[in-house]
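Structure record follows, encoded as structure tokens.
For this depiction, one protein chain was excluded, whereas all remaining protein chains were kept in their positions.
Entry: subunit A
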Amino acid sequence: MAGAGGGGCPAGGNDFQWCFSQVKGAIDEDVAEADIISTVEFNYSGDLLATGDKGGRVVIFQREQENKSRPHSRGEYNVYSTFQSHEPEFDYLKSLEIEEKINKIRWLPQQNAAHFLLSTNDKTIKLWKISERDKRAEGYNLKDEDGRLRDPFRITALRVPILKPMDLMVEASPRRIFANAHTYHINSISVNSDHETYLSADDLRINLWHLEITDRSFNIVDIKPANMEELTEVITAAEFHPHQCNVFVYSSSKGTIRLCDMRSSALCDRHSKFFEEPEDPSSRSFFSEIISSISDVKFSHSGRYMMTRDYLSVKVWDLNMESRPVETHQVHEYLRSKLCSLYENDCIFDKFECCWNGSDSAIMTGSYNNFFRMFDRNTRRDVTLEASRENSKPRASLKPRKVCTGGKRKKDEISVDSLDFNKKILHTAWHPVENIIAVAATNNLYIFQDKIN
């Protein structure tokens, strides 16, 4: 099992040599709450990178084509489209304000020239179509070039409008709005491999939707107890299997994962598989329940494994073995003795995400102080890197960081007490094919590439 802290970053073999590529976002110290990035997602080809923020906006970056005339901008991501996905709402019946923060974005596989994505806030999921327009019709009969209607009596001749090129315009339009299906806060959406359905999960229920149908959804999991006082766990994340369209998993706040098969029954309250690692009784504390709560679950691309993230560790599970994970990687074990302070400042409730690389040989997750951690499953090596403006020279290699857990602090190490817990990396994404990673640090999006790449 990989140890805590950071290891070296030796070159060669399967190890990565991460270099800074780009950073997006404002530089000022004063970060507006609305600009905080709340989700990051590559599309299936990796050419598009979408981010959602707390202000309800979605920004899509597109990778530039490799261009011999501009060799330095190899594969750079530039803004492609920006639109307001969700607005703040007010539920008058329950006197609740509904935040516009984008909780998740999931891309649909591309089927034509347009791109489709699902974005969700706490209550409503929207299907957006992002399409390009680079031609414009000119020469209308009934209206002028500027759009004013012409007086029909003045028209003396007919002409056929012709298409003329125009500056590329990217339009985003909401095609479907899936609303009013969730009483509790939506935490996950996941597109099925059949490309027709998707699931949305809130704290207590999971619904199955068809992409074409907005007025109906099927409830497939419901863990709400008859008496809410008996509530002991909530759903924290859910995902469809990447290849088997009948299988999905959902994780709970108790640190368990349930795999369900939709073929077995309409209501998947009974799981097909139940993944739980026995708790180590010697590590019990006041906060055991909190740190065992799973914040993210992701299937590997192969579909054979899945990964879960709890507060202090990342675990890789083999779907064929329910009794314990096959790998456990400590992300920041040095925080275990600080749990009380982290409880006081609410950091213990932070929900970190995790992601696989394209070949499932490495996994990545975030930490505090703008650190993020990468674990190589083959070599069992891990590294801690930092997303910071200081290391932002073009193509500068990232230096591994190390947290000093006690005793003498070596040079270049940082002590646990100096960590900045306001700088947290909750959202990361790995390009589906290449070694390009996107790391969201509060309001900035960092893009790093592997030098070998």
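Quick note on the criterion: a residue touches a chain if its C-beta (ideal position, glycine included) is under 8 Å from a C-beta of that chain, and two chains touch if they have at least 3 such contacts; residues count from 1.
Keep this in mind: contacts and distances are computed from a predicted model.
Novice: From the names "NADH-ubiquinone oxidoreductase chain 5", "Ran-binding protein 10", "Immediate early response gene 5-like protein" or "Trafficking protein particle complex subunit", which one matches the UniProt record for the unseen chain?
Specialist: "Immediate early response gene 5-like protein"
Novice: Consider the whole complex, including the chain that is not shown, and state which of A:66, A:134, A:212 or A:269 touches that chain.
Specialist: Checking each option in A:66, A:134, A:212 or A:269, the one touching the absent chain turns out to be A:269.
Novice: Out of A:122, A:296 or A:382, which residue would touch the omitted chain in the full complex?
Specialist: Residue touching the chain left out of view: A:122.
Novice: Can you say which of A:66, A:97, A:171 or A:412 touches the chain missing from this structure?
Specialist: Among A:66, A:97, A:171 or A:412, only A:97 touches the chain that is not shown.
Novice: Based on the whole complex, identify which of A:62, A:197, A:293 or A:444 touches the chain you can't see.
Specialist: Final answer for the missing-chain contact: A:293.
Novice: Going by the contact rule already stated, which one of A:285, A:302, A:378 or A:422 would touch the omitted chain in the full complex?
Specialist: In the full complex, the listed residue that touches the missing chain is A:285.
Novice: State which residues belonging to subunit A touch the missing partner chain.
Specialist: So the residues of subunit A touching the unseen chain are 93-99, 101, 122, 183-185, 187, 203-204, 223-234, 236, 252-254, 256, 258, 269-271, 274, 276, 278-290, 293, 337-338, 340-341, 343-344, 346, 349, 416-417.
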